[in-house]
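Showing chain A:
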Amino acid sequence: MSVVEARHVTKRYGEVRALDDVSLVFPEGRFFALLGPSGSGKTTLLRAVAGFVEPEAGEILLDGEDIAHTPAHRRNIGMVFQNYALFPHMSVFDNIAFGLTVRGTSRADARERVHRMLELVRLPGMEQRKPRQLSGGQQQRVALARALVTEPKVLLLDEPLGALDKRLRQEMQIELKQIQRAVGITAIFVTHDQEEALTLSDQIAIINEGKLVQVGAPNEIYENPHSVFAAGFLGDANILRGRVENGIVAVEGAGPVAARGALPPEGSPAVVAVRPEKVRLSAEASAEGVNRIAGRIFQAVFSGTSVTYIIETAVGTQRAFRQNAGERIYGVGEAVVMEWSPEHTVVVEE
Partner candidate 1 sequence: MRKAGLLTTAAMALALSAGMAQAEELHVLNWQGYGTDEAWAMETFEAATGVTVVHDYFNSEQEMLTKLRTSPGAYDVILINSAFTQQAADEGLIQPIDTSRLENFAALSPGLRDAPDLSYDGEVYGVAWTWGLTSIAYDTTEVDPGTSIDILWDPQYAGNVGLRDDSVENVAIAAIATGQNMNDPADMDLIREKLRELKPQIRTYWSSEDEWNKEFSADSFDVSVYWSGSASRSATAFNLPVGFFIPDEGAIAWLDGLSIATDAPNLDAAYAFIDYMDSADFYVRWDTEAGAPASANPSAMDMLPDTAFNKVVLSRPGATDHLQFMAPLSDEKREEFLEVWEETKAYFAE
Partner candidate 2 sequence: MRAETRRRWAIAGLTGPAYLWLTLTIFLPLSAMLWFSFQRKGPFGRHETEFTLKHYEAFFTKDYLQDLTWRSLEMGLQVTVICLILGFPAAYVLAKRIKGRWREALFLLIVLPFWSNALVRIFSWTVVLRPGGVLDSAVQSVFPGAPSIDLADSWSAVIIGLVHSYLPYMILTCYLSLQAIDDSLIEAARSLGASALTILWRIVLPLAIPGLAAGAVLIFVPVIGSFFEPKLLGGTQGVVIGTVIEEQFTVVSNWPLGGALSFILLAIVLLILAVSYPFLKDRMRTA
């Protein structure tokens, strides 16, 4: 098990800063997600760890040793590519054994280890198939086996599940996590899919425009986003903008909002975020009091286990999410009042 660390890594493409002074620690044995929209620089960071991108400044440490300028093939890193990058001219066996044979592992030993890997990814007996004879999910597993067979210090995954359909994707997410745990390897993966990041990872780093936005455990970021971007990119959020007045946030058209934690100084603007599932709805006509907004149901999206309401209010469209626990379901056009506790109101940066 190894620890990877990026220190002040900067990389520019022409005028564009793909990575701007990013420092991050990828702890041992954890599944770490780099989450961000496309073009955010998350892939550049992954490729810098892999050795395909040479940073202009900064260090990349693998177990304390700077590897920023070590060629990729000397880093002992396993990587799963977006489209798997399986060698089309080689059999499954040759693909998986490739990393072993280039290291001079004996054929018998390689056979043994490839066999074990295929068991691990649940593809026993597939050695002689060619990549084009495999399904997408099978190709994904072969790519994983190939990346793991050399017992690398780190496993890198570049949008590994992007090419699979939803159902297969959910299966593979669970399996990937299991395999990672079983092997106990430090894993870093890049995704733009928040749900995938939440499901798979022990730690998430949100990246935007080459900069680190927030790092933490999934629930930590979820419950405590530091910025509007973090709140909106990981999960859904109702954003309210106001001004600090008398130790409370006054939002024009919605009344006062009490929030958890420290507020900006008196008189300055403040932004708060509330997760839709934290919002309660009632049919009361009056909306007096703290953390209450009156509105009208614009749309109710029913999905069996839950209902998502889209509500028109004086401060724009807001959302509320209710488990289908037998409560009454509001119809379109009904007047409602949204209500939530100050505990669930987070002050965020713009």
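Candidate entries met the following condition: all candidates are chains of the complex that A comes from, given by their letters.
Following the convention adopted for this analysis, a residue touches a chain if its C-beta (ideal position, glycine included) is under 8 Å from a C-beta of that chain, and two chains touch if they have at least 3 such contacts; residues count from 1.
What you see is a predicted model; the values in this text were computed from it and never measured.
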Requested in this report: Spot the contact partner of chain A in this complex among 1 or 2.
Outcome: 2
**Report entry** Complex contacts: residues of chain A adjacent to candidate 2
**Finding:** 50-52, 71-79, 81-83, 85-89, 98-99, 102-103, 130, 132, 146-147, 150, 156
